[in-house]
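Note that one protein chain of the assembly has been removed; the remaining protein chains are unaltered in position.
Per-chain numbering from 1; labels A and B assigned in written order.
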Amino acid sequence: MNYRMEWRKAVNAVMLTLTGVCALLAVSVLFFILGYLVWHGGRALNWEFFTQLPKPVGEAGGGMANAILGSAKLLLVAALVGVPIGFFGGIYLAEFGGRTFAFLVRYTTDLLNGVPSIVIGIFAYSALVLPFRHFSTLAGAIALGLMMIPITLRSTEEFLRLVPRALREGALALGASKWKTILTVVVPAAYRGVLTAVLLAMARVAGETAPLLFTAFNNRFWSPGWSQPTASLPVMIYTYAIAPYEDWHRQAWAAGLVLLGLVLITNMVARGVLARGMSAQRS
Amino acid sequence: MMIRKLAVTVFLLALGTMAWAQGSGPVLVNGAGATFPDPIYSKWFDEYHKAHPAIQINYQSVGSGAGIRQLLSGTVDFGASDGPMSLEQLAQAKIKVLHFPTVLGAALPTYNIPGVSQELNFTPEALAGIFLGTIAKWNAPALARANPGVNLPAKDIVVIHRSDGSGTTYIWTDYLSKVSEAWRTKVGKGTSVNWPVGLGGKGNEGVAGLIKQTPNSIGYVELIYAVQNKLPYGRVRNAAGNFIRADLPSVSAAAAAAAKSMPDDFRVSITNAEGKNAYPISSFTWLLVPARIQDPRKREAITGFLRWMLKDGQKYAEPLAYAPLPREVIEKEMKAIAQVQ
Partner (left out) sequence: MATAAIPVKHAGPGWGLRALARRLRNGDEIAHLFTLVFAASVILITSLLVYELWVNSALARHKFGLSFLFTRVWDPIFDQFGALPFVYGTLVTSAVALVIAVPVGLGAAIFLAELAPPKISGALAFVIDLLAAVPSVIYGLLGIFVVVPLLREYVQPFLKATLGFLPLFQGPIYGVGFLAAGVVLAVMVVPFIISVSREVLLGVPGDQREAALALGATRWEATWKVVVPYARTGILGSIFLALARALGETMAVTMVIGNNPQISASLFAPGYSIAAVIANEFSEATGDLYLHALVELGLVLFLLTFILNGLARLLILATTQRGVGQE
């Protein structure tokens, strides 16, 4: 009996330690990735990287200025596409949605959320590139925008629902119409949460490569306007990483560091906003 | 198609935030295709942009197969390929496509065998055997016989080929099909084939990258990629029975015979060429230009570039390990530029 108790205690200790090891392992991966990128990418980061165009194949030097601007342009339009649809769609679900239709919207949104990014790429190519006979910044941006919709939409719905009923009822009781209530009371109360979701969605699509391969394509130069191919950070990382040139590898690391830095900072800011927003709602 | 196009257009206009920016400003010409000549093309387009700041030629080395496909679907202004388009492809195409040879290159067997620093000799049979998978070890008799005195390890051969549709693959398989009956019937030639063995790397860069990272591997790349990455590469036995190292003279020797009998459409294969010193896996590489280009500014940009490339551009070839075009071919091409309307 005593022996059995000892055994159970030993199992208890071993297994609990193991779970701790698992947690530590998972968490340390992030620090490993960060450390590795800082170590390899930090050395390759210089002024040129942010200001110069890529050099011809095999020549050392040059930078990714066009890719950085390209990514920014892509994200801007992606947000213009994804946020309105997600935001107003979310309002519909939270405030107006009936039973069947709302269910259908929710269902397709989840479906869209699960669509692999490469499939979005195929779709954008056949719907936005082929008919116009252009690889274009716009096509890539819309592909990314589509990927932002589900996150924005479902989060908007969730955060609007979190707004206390008393707030709405107060406004309605004062004689405000429903849309005025939504506009002046509900949305302001939930905007932090929605903003968080938008930031997180942008951080997610900022690193997407697959939908850009055959939509925004790539460009060695600055991309004028919106109807031309553009370089972007993720696609540059991909192209440079699989190439055999040491100098390109260095730049891939640098680009990786920049991209990861942006994504992580956005995430931290967003989650910070969320944390403050939630406590404000509670108080 | 119309309805969808309309719907998408309306959708875009509804965004109301931007217009298609076109008209004035720099001319951006988009091209895509072969990775084989990418080092010289990116050099050319860079130099040409410096000489003509108003013209940007954006070339993406996505593979010859992609170059042909995107040209035919009209998403790029010109394509580039290391294998000429087949008659079947030309017949299917909705647009007329002209071939313009730009430089000559060579595909060569490059390998990474720890402990072997010598230059290896490859017979056509050995190459076909390795890529068919019938020769699986580095110390196989077919290899040992051609390389006396080299201490080949008893290791498995890791074959590396292109995963994307590639003109380099076309040249390589075109050659193997000419020298090996088994290859011709089992695998055939093309920009992408059903490989019997091996790993796939994307682009000449990807293959060179994989070879560098994989011990006991062999693959095929364009000459410049082996030179730039200091990959060792082997000599190949030519039709005359000599083991020839790929370099400018040997590639030019392969082109010399073809130069005199160049057909009017410039589509010609020079693998396994006659000639004592000819390197057997050589090829022209082509720009694929539509015979009709609607936008006059793009047409000017492309024809202007072609003339510059034939006149001034050829001098960049040799430092990058490409053989410049024979004089007869340049003259013939200069006349052909007028066909672009």
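In the analysis below, a contact is a pair of C-beta atoms (placed from the backbone, for glycine too) under 8 Å apart; a residue touches a chain by one contact, two chains touch by 3 or more.
In this text the structure is predicted, and so the values were computed from the model without any measurement.
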> Given the contact definition stated above, which residue among B:Ile55, B:Ala146, B:Val193 or B:Ile293 touches the chain not shown here?
Replying inline: B:Val193
> Can you list where chain B touches the absent chain?
Replying inline: 62-63, 65-70, 89, 156, 158, 163-165, 187-195, 198-202, 210, 213-214
> Which chain A residues touch the hidden chain?
Replying inline: 8-9, 11-12, 15-16, 18-23, 25-27, 29-30, 33, 36-37, 84-85, 87-89, 91-98, 101-102, 104-105, 108-123, 125-127, 146, 149, 153, 161, 165, 168-169, 172, 177-180, 182, 200, 203-204, 206-210, 213-214, 234, 237-238, 241-242, 249, 252-253, 256, 259-260, 263-264, 267-268, 271
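We adopt the following convention: only the chains that are shown with their structure count from here on.
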> Cα centroid separation between chain A and chain B, in whole Å?
Replying inline: 37
> Inside the complex, what are the residues of chain B that reach chain A?
Replying inline: 1, 4-5, 8, 12, 15, 17-18, 20-22, 25-26, 28, 30, 32, 38-39, 42-43, 45-46, 49, 56, 58-61, 73-76, 201-203, 205-206, 208-209, 212, 224-225, 228-229, 320
> Along chain A, where are the residues that touch chain B in the complex?
Replying inline: 55-59, 77, 80-81, 127-135, 138, 217-221, 223-229, 242-245
